[in-house]
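Only one protein chain is missing; all other protein chains are in place.
So, chain A:
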Amino acid sequence: MAVDTLLERITDHANRPDPYPLYAELREAGVVRQTDGSYLVGTYYDIAALLHDPRVSSDPRNLAPPYREVVPEAGQLSFIRLDDPEHHRLRGLAMRPFGPPHSPHRVDAMRGQIASITAELAEALEGRTRIDVVEDFAYPLPVTVICRLLGVPREDEPVFREWSAAIVDVADITPGQDPGERRTAGEQALTEMGRYLVDLAEGRRGHPGDDMLSAFVNEPGGAFTREELAATAVLLLVAGHETTVNLIANGVLTLLRHPDQLDRLRREPDLLPAAVEELLRYEPPVQIRRRTPLANIDVAGVTVPKGVPLILVLASGNRDPKRFPDPERFDPARTDNQHLGFGGGVHLCYGAPLARVEAQTALGALIPHLGAATLLRDPPAYRHNAMLRGPRHLPVEL
């Protein structure tokens, strides 16, 4: 098959269960223009360099006209789709109640809560012989955690679940498809979810709780505009759970496929943090990120022109044999594991510390239950999304 259809094959849902042979093909092919005009990059060092390259933009408004879509105004873009200095300003404001230097203990202080939420979910599994790891565990845990953190009522989950699905759907990569209808649905979901979250936050102006929405509206001197608050809150709520669900589900799937390593982790729980890093390398939830060059830039000997879509296949870089010895092997004790699972550079995943704690806690609680577990369907049914890859359901017999 011709190389220029690689992107179509990667995004083809039929290849979702195992895109890794395609990634190997991509690394072999180098940086190649696809039929839709975009350039695919799949080698570790090239991706790492591009993530740190100031000539590479995250802002979709920098796409050249044939690729440019209708994009919102600056105030409506979340910081994940902005460049410095706006990105820096908004990410800094979003960081104030979440991490250092102003809130250095926020994530660590949630360990107890995360553990008790996990324990409740694990308890509900007792006595059951069949579970869906996604529905029964991997989804409810991060949703409950992000709701507590942001101050979103947990019982509103059925409402924002649909919005979240539409938003994630529009962010996916779907060459050759008419994005019109999806985009309209996504825009509408963004608007509605933004309004919902801003209303929640505004209700706490003047009498804050210990949640991040409260912190955002009670920042002395004011911080976010209404539009910025909406975009930031939507980003945190959506990215705060859609990724971790996949990390936990992919983790359970990988461990059940490697019973020797599962057994080892049961015996050596101290390996769990390293095992989570290995999962982020081996089966990362975020497989692909999009960027735009601001100048003609040289990538592995190919000139990528200014303004064209640049597609970084992070999950391919994670299995680059030039960076990771024996990269197709799942090794929870791997050292020097500087994976691309959280991206890199200034956009390095904002929620990474929280995701790590959640995944470590979740897998630590699940592993004792998985002793005699078997996968009822392998490969499982995958979500449609190629960028944000994970099982839709993961039925397991305990």
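In the analysis below, contacts are C-beta pairs under 8 Å (C-beta built on N, C-alpha and C of every residue); 3 or more make two chains touch, one makes a residue touch a chain; residues count from 1.
The working rule: contacts and distances are computed from a predicted model.
**Q** The complex lacks one chain in this depiction; which UniProt name from "Fe-S-binding domain-containing protein", "NADPH-dependent 2,4-dienoyl-CoA reductase/sulfur reductase-like enzyme", "Aspartate carbamoyltransferase" or "Branched-chain amino acid ABC transporter permease" does that chain carry?
**A** Of the names offered in "Fe-S-binding domain-containing protein", "NADPH-dependent 2,4-dienoyl-CoA reductase/sulfur reductase-like enzyme", "Aspartate carbamoyltransferase" or "Branched-chain amino acid ABC transporter permease", the one UniProt assigns to the missing chain is "NADPH-dependent 2,4-dienoyl-CoA reductase/sulfur reductase-like enzyme".
**Q** Just name the one of A:Ala119, A:Leu348 or A:Ala381 that touches the chain not displayed here.
**A** Among A:Ala119, A:Leu348 or A:Ala381, only A:Leu348 touches the chain that is not shown.
**Q** One chain isn't shown here. Among A:Asp12, A:Asp53 or A:Asp263, which residue touches it?
**A** Checking the options A:Asp12, A:Asp53 or A:Asp263, the one contacting the hidden chain is A:Asp53.
**Q** Just to verify: which one of A:Pro66, A:Pro85 or A:Gly301 makes contact with the chain not shown?
**A** Checking each option in A:Pro66, A:Pro85 or A:Gly301, the one touching the absent chain turns out to be A:Pro85.
**Q** Given the full complex, what residues of chain A touch the hidden partner chain?
**A** The list for chain A reads 48-49, 52-59, 83-86, 88, 293-295, 297, 306, 345-346, 348.
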